[in-house]
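Complex shown without one protein chain; remaining protein chains in place.
Let's look at chain A:
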Amino acid sequence: MAFRLKLVPDETRIDFFRWQFLTFGISTLLAVASVVVLFLNGLNFGIDFRGGTTIRTESVQPVDVGAYRNALQPLNLGDVAITEVFDPTFGPEQNVAQVRISAQDGAEAVTPDTIAAVESALQEVDPSITFPSVESVGPKVSGELVQTAVYAVLASLVAISIYIWLRFEWQFAMGAIVSLLHDVLITMGVFALFQIRFDLTTIAALLTIVGYSINDTVVVFDRLRENLVKYKTRPLRELMNLSVNETLSRTVMTSGTTLVALIALLALGGDVIRGFVFAITFGILIGTYSSIYVAKNVVLWLGVRRDWGKPDPKDPKTRRNVSPFEGAEEV
C-alpha cells in the first residue's frame, strides 16, 4: 500500500455537538465582542473610505518618522499619520514609509498644491526620497464608496440566502446567513482590534470570505440533504454529525490547499496587498470553523421538515422526528 498523507483519518466519528454550548457560546461571544470592539476602536479606514491622501515614500536612507513629522508640521495639514513599512521582500537599501494626510476641510477635489508641498518638504529632509505612489480620494467619492461597500456586502448576503433557500430549505438559508454574519463580524472585529487598514480591497476580501465560507457550508448541507433522503428515520442531529464526518476530510483538504497557497502569498506577496491577503486567510480559518460549528447548529435548532410527500403532515403516525436540540433557548 502506497503512502498517503491523511490529514483526517479514514473514518471519523466525532460528535460535533458534544461541545455545542461551548463552541456556539464562544462564537456568540466572539461575534458580540467584535461588535463591541468595532464600536470602541472603530475601523482604521483607508483613504478610500474617509478621503485624504496617502503618499508612499522610498529612500536609501533609514526612515526617520520624527524628522518627517517635523518637516510636515509647518504645513498645517491637520491629522497626519506616518508609519514605516517593513517587508521581507524589501532590499537592504529600500526603506519605505507611508504618509497619510486626512481630507482637507472644504476641498471637494484633491489639491495638487498640498501634495507638492508635502513632497518638497520631505525631499528637504531626505534628498534621496522618491514617491512610488501617491493616492488621493476626495470626501465626496469616499462617502459613496462606503455606501457601495455596504450595499455589496448586503447584496451578497441576500443573494446567497435566496440561492440556498431555493436549493435547500429556508432553515438552511438561515443557518448559512448566521454563519456568514459570524465570519464577517469576527473578521471585522480583528481588523478593528489590531487597527489593520480597512479599505476597498478589504471589502473584496470580506466578500471572498463570504464566498468561501458558503462554499464550505454548502458542501456539508449537500451531504446532509443526501443523508436525509437516505436515512429517513435517523434523528437530525445524528445525520448532521454523520454528514460533517463524511465531508471532514474534504473540508480539511480544501482549506489546507487554499491556506497553503494564501500563506505563500501572505509571506511573499509584498506589503501592498498584505492586508487583503490577511483578511482572506483569517476568513478561511473562521469560515471553515463556522460551517462545522455554526451553520448546522442553527439548522438543527430550527429543525427541518422531513415529511415531504406524506399525505398528512399533522398525522402523528407519518410525522418524522424533528428534534430541536434541548436548551436552545439558553444559547
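Here is the rule we go by: a contact is a pair of C-beta atoms (placed from the backbone, for glycine too) under 8 Å apart; a residue touches a chain by one contact, two chains touch by 3 or more; residues count from 1.
The rule is simple: contacts and distances are computed from a predicted model.
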Omitted chain (choose from "ABC transporter permease", "Protein translocase subunit SecD", "FAD binding domain-containing protein" or "Sarcosine oxidase subunit delta family protein") - UniProt protein name: "Protein translocase subunit SecD"
Of A:50, A:223 or A:237, the residue in touch with the unshown chain: A:223
Option touching the unshown chain, where A:24, A:49 or A:212 are the choices: A:212
Those residues of chain A which, in the complete complex, touch the missing chain: 1-7, 10, 56, 89, 108-110, 112, 115-116, 130-138, 140-141, 148, 151-152, 155-156, 159-160, 163-164, 167, 200-201, 203-204, 207-208, 210-212, 214-215, 218-219, 221-223, 226, 246-247, 249-250, 253-254, 256-262, 264-265, 267-270, 272-273, 276-277, 280
